[in-house]
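One structure, as structure tokens, below. Some questions next.
What you see is the complex with one protein chain gone and the rest in place.
Per-chain residue numbering starts at 1, and chain names A and B are given in the order in which the chains are listed.
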Amino acid sequence: MPVITLLTDFGLADSYAGEVKGAILSLHPAAPIVDLTHLVPAGSVASGAYLLGRACLRFPVGSVHLAVVDPGVGTARAAIAFRAHGHAFVGPDNGLFTELFGGLEDDVIALDVPAHAAPTFHGRDVFGPAAARLLMGYPPSALGHPLGRAPMALPQLAPFHDGPVLVGEVIHVDGFGTLVTNIPAMSVPPEASIWYHATSIGPMHRTFADVPTGELLALEGSGGRLEVAVRDGSAASRLGAGLGSEVRVRPPDSPAGAMRG
Amino acid sequence: MPVITLLTDFGLADSYAGEVKGAILSLHPAAPIVDLTHLVPAGSVASGAYLLGRACLRFPVGSVHLAVVDPGVGTARAAIAFRAHGHAFVGPDNGLFTELFGGLEDDVIALDVPAHAAPTFHGRDVFGPAAARLLMGYPPSALGHPLGRAPMALPQLAPFHDGPVLVGEVIHVDGFGTLVTNIPAMSVPPEASIWYHATSIGPMHRTFADVPTGELLALEGSGGRLEVAVRDGSAASRLGAGLGSEVRVRPPDSPAGAMRG
Partner (left out) sequence: MPVITLLTDFGLADSYAGEVKGAILSLHPAAPIVDLTHLVPAGSVASGAYLLGRACLRFPVGSVHLAVVDPGVGTARAAIAFRAHGHAFVGPDNGLFTELFGGLEDDVIALDVPAHAAPTFHGRDVFGPAAARLLMGYPPSALGHPLGRAPMALPQLAPFHDGPVLVGEVIHVDGFGTLVTNIPAMSVPPEASIWYHATSIGPMHRTFADVPTGELLALEGSGGRLEVAVRDGSAASRLGAGLGSEVRVRPPDSPAGAMRG
């Protein structure tokens, strides 16, 4: 049984997420709804894209994923829906779906926005009803017209090379203060050393318990990315790092001069 | 399919909301339950009344809304249930349902409180079971006896006039720091100017993007109230405002003397 998942930066102190659910249930009263998170840092599209990308395909095929991190709500940015990897997606065209476009199955659709939609709350008045209809079996094409151009994608989700050094950035800080980078763990060579500015994090480890309590370590996170953590502590606090901070992977045979402070 | 919604100030760090759900599911194992929010500021009945009022009627007709912001739990305040606008409601008689009484369908019922109810947790031991029974089809009258007087209503949910100036107050601060007032947006004349003490917020706008990033604006919120916001920022922090802060609407032709600092 497919479900509708929700990922937003609405927070949990308001009725916003609840109203989206009301909008869905008013059209599709039996829709199963699962919260991914409503605490994406406000306006942080890269964090939202990372979380959505790692979580959504773990749900049953045919599920619908509503994602709203939307600082441009009410402007001319498009509202989109599309199918990819056997799932359906709906939300703003601002890069939030960057991780999914590799599995596109048909046209990205620009949703029709009803005249009565509140200009500050497309989550409730546009995306929620669209998600309900997608779960009911409507194809995206029934909800609007082809976007007619490539949807927005985030450049910062891809690391780059500076000579032999792989340069990435922090795209998410998790609730434990662990720094999640845009670097796929499988692209980190064994014996490579990980650096945060002038601080050596050392080589990749398997799990937190491989280092003593309170020590920094690099490891493959459960989302498949290179992460920098402190065992039983917060790497974000220890390093003073956050969204956008640079992390470098230096291969074992790279010259020291390639490292910068 | 109607649902049971929950709105409380229980927070999310405890098992309190979970135990309410356990109490509901023990009586009605298939009850669909939706969280509106559990992060109403502790004891803030006006914030809870606002959030409940704007969200509840967006759910399917026949839904049951359990609301508990209840600093008087265990005192003589009544526990009530009633039907209004095609929905049912259950919670403490302290003004939390102020926005709903306009649609009352029959008597407000004072719930019988079982002797075994924990004096500090009527949410689990009184309101949860009542909500389950209401969803099962019991009328409120089967759960107690008529209250026999008007239920409590909050005076602060209505703005008032000071000469030509409409004077309201902040009844909720949302998770983005936006100030939600008790002033219906449709009662704000075009060209009126909005003031927070001596600070001019300007006229009503349509959406955040109508002003540059970091600027104050007034707009109609998605709940139909006058709101004061900062684009991509927090009006609460900028203005030092919070629950109970006064906001004034000055019509275009009102004398300047009507404005106070």
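Operating definition for what follows: a contact is a pair of C-beta atoms (placed from the backbone, for glycine too) under 8 Å apart; a residue touches a chain by one contact, two chains touch by 3 or more.
Owing to the predicted nature of the structure, the values given are computational and were not obtained by experimental measurement.
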item	value
Residue in contact with the excluded chain [from A:A23, A:L36, A:L216 or A:A236]	A:L36
Given B:P119, B:G214 or B:G242, the one touching the chain that is not displayed	B:P119
Touch list for subunit A against the chain that is not drawn	1-3, 5, 7, 12, 34-40, 51-52, 54-55, 58-60, 172, 174-176, 206-209, 219-222, 232
Missing-chain contacts mapped onto subunit B	10-19, 21-23, 25-26, 29-30, 33, 42-43, 71-75, 118-121, 124-125
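Here, only the chains that are shown with their structure count from here on.
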item	value
Computed distance of Cα centres, subunit B from subunit A, in Å	32
